[in-house]
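One structure, as structure tokens, below. Some questions next.
As you look at this complex, bear in mind that one protein chain is not there, while each of the others sits in place.
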Amino acid sequence: MKHKKAKKYGMVIDLDKCTGCGSCMVACMAENNVPFRKDESNKLLSITWMRVYKLTNGKPFPNTDICYLPRPCMHCEGQHEGHSPCVTVCPAIATDYNIETGIVSQIYTRCFGCRYCMASCPYHARYFNWWDPVWPDGMEKYLSPNVSPRMRGVVEKCSFCFHKYQLAKEKAFMKGRRELKEDEYQTACTQACPADAITFGDLNNPNHAVYRMAKPDPKHHGRPTNPHAFRLLERLGTNPKVYYLSSREWVRRAGDNYLENESIAKKPAHHE
Amino acid sequence: MKIDRRSFLSFLIGGGAGTALSPLPWKLMDDSSIWTQMWPWTPVPEDGEASYVNSACTLCPGGCGITVRKIDDRAVKIEGMKGHPVNNGGLCILGLSGLQLLYGPTRVKTPLKRVGKRGQGSWEKISWKDAISEVAKILSDLRSTGQSHTVGCISDSDRGTVPRLFERFLTVYGSPNLMRTSSIIDSYELTLHLMQGVQASPGFDFENADFILSFGSGIIDGWGSPVRMFRANSAWRNTGGKIIQIEPRLSNTAAKSDKWIPANPGTEAALALGIAHVIIKESLYDAEFVDNYSAGFEDWKRFVLDKYGPDSVATITGIDNTTIIALARSFARASKPLAICGRGQGTTPGSLDECTTVHALNALVGNINKQGGIFAVAEPDYINWPEVEMDATAAIGMQKDRLDGAGSKKYPFSRYLLNRLPQAINSGEKYPLKALFVGDANPLYTMSDSKAVKKAFDKVPFVVSFSSYMNETAQNADLILPNHAYLERYEDIPTPPGMPKPVISLTRPVVEPQLNTKHTGDIIILLAKAMGGNIADAFAWNSYDACLKETLGNKWQVMIKKGFWSYPDFFVQTHEESFDTISGKFEFVSKETGSLKQFKPVNIEGDKTNYPLLLMPYDSIRLANGVIGNPPFVMKSVDDTVLKGNNVFIEINPKTAGEQGLREGQLAMLSTPVGKAKVKVHLFDGIMPGLVALPRGLGHTAFDDYLAGKGINFNELIGPVEDPVSGLDTAWGIRVKLAKV
Amino acid sequence: MDSALIPRGVKRCPFPQFILFVAIVGAVLLWGVYAMLLCWFKGLNQTNMNDAYGFALWIWADLAVIAVGGGAFFTGLLRYIFGKDDLKNIINYAVLIGFICYSSALLILAIDIGQPLRGWFIFWHANVHSMLTEVAFCLSCYFGVLTIEYIPLILENRQIDRVPFFHHLGHNMHETMAVFAATGAFLSFFHQGSLGGVAGVLFGRPFAFREGILIWPWTFFLFTWSAAACGPCFTILITKITETVTRKKLVKDSAIELLAKISGWMLLTYSIAKTADTWYWATVTAPSMGQTLMDFYSNNPLYGIWILILEIAICGFVPAFILITKKGRKNSLALWIAITLATIGVCINRWVMVLQVMAVPVLTFESWFMYFPSWQEIATTILPVAYGVILIAISYRYLPVFPNEPELNPMETLPAQETEKEEAVEPSVDLEQELKPAEA
Partner (left out) sequence: MFPFSFEWIWDMGHVVFMGGLWYALTILGIGMTYCIIKSAIDASRGNDEHHH
């Protein structure tokens, strides 16, 4: 039972199962003390660490199709470990790549709000606190002490519920274990998903469901070998740790940019 | 000492340089940054001991088990309960936001008595003692003048101890006017009554079915018990189960289905008949069941074969005949086919014809009371209270006709017809309603033709709301007797709609009551005691909690431990004992209702010339449209193609929009014969041309600033259309016109 | 009134007129200050920026002022390192303009960041792999250099110069200036480049991303190059505007023409390099990420291929050809057009590399993001302009910014002494005495 290799926590989201119900979004907000405002209809000002996009195939009635795509932070690994688009650009090391878990962190008290990381992220996974977070009188009672509320003027994003990892580690340590079991560390969205569309685990561990579902190819920066699996913007070389499954070709194609007449099967990553 | 200019300058420069080189500026810089990291106006949640409490969610009838994470005495997170038979760990968006209701600004903090005009929002605080004696006085006065039957009560459910306490109270008090908010369950109960002769709710064994033929049911849009449906849907993805979705708009369910068949709106029953035609004609039906356990099949067969050939059905529904034939074959040949109805979340009962026809499809393939099929689930009889002793007044009152006409000569089979109440009050044809209790319901928001409903409410001199939240009905009440929020109270949650096996869950206090509220059950008991006599005698319990504990008996301990009670001894009835009709068999044509009627599309309101388009509501799991409105988190999840600022979007096909000269994002005036509203236009390819779709769940006037004033309540634009047999609301839409603003 | 402060041998407008001018521009400045305070106290919700536009008008303004402020380092480099002595006549002004540009950039950055009080974390917790860190360090250091270069000019004020220490300090700093200028050029090369790198390293944004050498994307070199090319054009432009406003010739043609010629060649070579870069990007880089050139220039209300043509052809090659020809440089109108176009060109380039980068959708299911700045953003962007005008006005009035001025504009009447006598009755005598060393 030797597993000294570093963890690479990642997610597989089955878009065939995802119903677009939004539970993941709200579970995340509740878990992570995400603030809210009276008007949240401008999605460019609305903090949603997990955001569910609605994709359409663009065909006219009755050949129209839609698909929902939940988008957490991709926790990009980049072309070499830690070379995420955002981590490399942060001038103050306020966002960091955790080598032990592969999780991209955000240190709110370090961030001074230059927003370069937001400019660098092609997934729009990063959100800025344009306002002071305000909870209606009394509602701050439900705030969790495990995640500190963010102050105005800093960037925040999905952390793969890193605090849950820490709590799980502590708990395991009390039991005299150093290794976490697969179900001991699960993100809030994974747990809440009523459709069981989200699977979370260690992409480096062949026993974990995420590994079996995505079948990452270590020779090609974890590119999925499952023909139904894809990653968002695979060709940019961001090397995300969130995989999507879809049986529909148009959905898989919507995951990346392709030239006209270019086949989806050919996936040149420019950095290779 | 003489200070000359030079020494002064030197002092300044030297001082400046000295300060700059001293630690002071660095210290200040450091301090200021530390200050920004702990601004006093950014809350710091207090840490404490973590614990978990199992309970059940009451925010919709879904009946999910929840596990609430606590830090000391604060509830900080709601999660789905693992191992619960309904949701096994998953939870819907509304359930996950429950703490925003518990601690939110929409709570009614104390009993309130109206001081200004109705709906004006001026209240005065009133003590519980005064509030209860005031209600008792009004009720006593009415009773003593022989008007006990003019007291009504509206509740979303008639199951479980609290609705049953209301019922018991009205019975012993002397009023037949307990009304339940209507839904597809009403149509199904009626269908089961007429075709199978039973008093039961439908239970669908989705987990074992492998071919779902859905006539517009939003399987993943909140129909039935939502989380259970999500789980079933995912299970079909694993097992290869198929869903065929019939509806004119590409809903989430349609998008996730294996085949989406857009039928002309309102023609679903015709399609069901067309499918039956093919099945019968090709002898694909379950002869064993039909021959042995059904009655009236030959009549029905003749009727179906005569009139509903694929060609004529194709004309009615707009679906081509080959699709109909193929659909019928695959349905009949599937090993566990199941046909269901109830549009969207099933909040309107719909046409009885439609429900019976869809149910007949299930009978054709013989999946009644069978694994993977549809069960008639009788309510578990755990509530065994002693019979009430009615005095003469009560007996006279109970003899009166119900105000809503349910059980009358016109609608003998229906139990509740809340949709008919506004008209009954407004027309004054029977008798007036003098006092109205509104339990766990929000009729002023959820009932169609809001204007008429409001008018009717205004005619009721005394309205009491038991709502925990300041909803539309509470806002327009005379007295609010706020219930504890669901995370502060004990209550039994009866079997959720559509469950094939009965299960009772237990809601229990996660936190101490945060406000000056009282359990509705306790209020009823206190009220009964205040009334004295037979009424008090019927409520011998000291408190609601005592009543519940006594009622549940030996189940109590198990429920406290597990959070729910499932019936291990629940057995599936054989076909011999399933049917309690006149014939003792499944009746394709009910002997009680008599003749077969030709399929007639529901006559929806509005004429074609003035209102060229059709308006339909659509349901989204991200828009709570029942007794609870969207909490802030759920509002946050609403797409910007549904709501932008305070404007709601209608969905319209680009082709139709082009004909109307409308572009994406444009403002338009939507008018129906019932009302009008300003909306924004969203072009959506997935909607049938000629149709306009508007989401349910917006347009609240009550609740908080996070919800109120955003969008339009669909019920302001539509009125009820009575079903000729059931009297229930069958309206699936209304004619509409759109004009540029 | 303030004649004791005015350099000898030059004529300045009457004091009230000067004050009126400063007051008018000062009003604009105050408007900007008000907007700035709003942003600081209420937060960045005062802007129209959003989560798609984390970088917007301000970052553009930063990049643009630094680009056009590049005249200072490049002129300094030519003057002190390459020994182009003719440029001594314009170097002071180049330094002043550079000083204004860089101080403005720092001010805008201080408004732009969400937590200004923590701004120094960029130094303290520096991530050396971030282009922005390099920008911050080099920019602050170079601002120090510009201050060092500007101080001797201040010390040359008639009254300050009387203080022996200041007099000597000015002299000694002049003597050492080559060292400072060299350091400045070194720093400038990196921060101008890093600003280009800011966009070029964004491998998540195919519109911005460029290959390059080692850690430096091509935009790194293109930005330095374009700043060196267009910065001096801006210096000339401001000089020309100053000459127009003051109705005087302030700098000898030889200096202007020399600078214009060098700029012209820089601009030409830059435009060729930029064309090559664009070509490679459009045919190799972007397609490897699944996008075509026209994906970046269609399906939106603003960004068409016109912007590329405007930037490279009209604001690149056209002014370059004007400036490299003697005829073009000598023709006043042509020179005006060329320096204006070059300045606009570099500003468009910076706009494109900031705002268009944000606007182009990368995820296939998103569409173009459009943005228009709020008044607070506009006011705070105009603020440095007003500040610059005032600082130029004050410097021009009281400092010998243009060494050629007395020579080019000989005083016909009123020798300096007389003015001084006249003014002696004015209360400003206090000021004069104040600044006098207490030698008496």
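Labels A, B and C are assigned to the chains in the order they are written; within every chain, residues are numbered from 1.
The working rule: contacts are C-beta pairs under 8 Å (C-beta built on N, C-alpha and C of every residue); 3 or more make two chains touch, one makes a residue touch a chain.
Computed from a prediction, not measured in an experiment: that's the story for all the values here.
> Quick check: which displayed chains does the absent chain contact?
C
> Consider the whole complex, including the chain that is not shown, and state which of C:W40, C:F180 or C:Y297 touches that chain.
C:F180
> Looking at the full complex, which residue from C:Y53, C:F99, C:F190 or C:F234 touches the chain that isn't shown here?
Within the whole complex, the residue contacting the unshown chain is C:F190.
> One chain is left out of this view; which of A:L15, A:I93 or A:L233 touches it in the full complex?
Of the candidates A:L15, A:I93 or A:L233, A:I93 is in touch with the missing chain.
> If you put the missing chain back, which residues of chain C would it touch?
Looking at chain C, the ones touching the missing chain are residues 123-129, 133-134, 137, 141, 144-145, 148, 164-169, 171-173, 176, 179-180, 183, 186-187, 190, 215.
The rule we apply is simple: only the chains that are shown with their structure count from here on.
> Please tell me the distance, in whole Å, between the geometric centres of chain B and chain C computed from their C-alpha atoms.
64
> Rounded to the nearest whole Å, what is the centre-to-centre distance of chain A and chain C, using the mean of the C-alpha atoms as each centre?
Each chain's C-alpha centroid was found; their separation is 41 Å.
> Return the distance between the CA-based centres of chain A and chain B, expressed in whole Å.
33
> Out of chain C, which residues touch more than one other chain, so two or more?
Those would be 115, 118, 121.
> Find every residue in chain A that makes contact with two or more other chains and list them.
42, 132, 151-153
> Can you check the complex and tell me which residues of chain B touch chain A?
Residues 36-37, 39, 41-48, 69, 71, 74-80, 87, 89-93, 96-97, 99-100, 102-105, 220, 226-227, 230-231, 233-234, 237, 250, 252, 255-256, 260, 262, 514, 621-622, 632-641, 643-645, 653-655, 684-689, 704-706.
> For chain C, which residues count as touching chain B in their complex?
115, 117-118, 120-121, 434, 437-438
> In their complex, what parts of chain B are in touch with chain C?
Interface residues on chain B, with respect to chain C: 4-6, 29, 32-33, 35-37.
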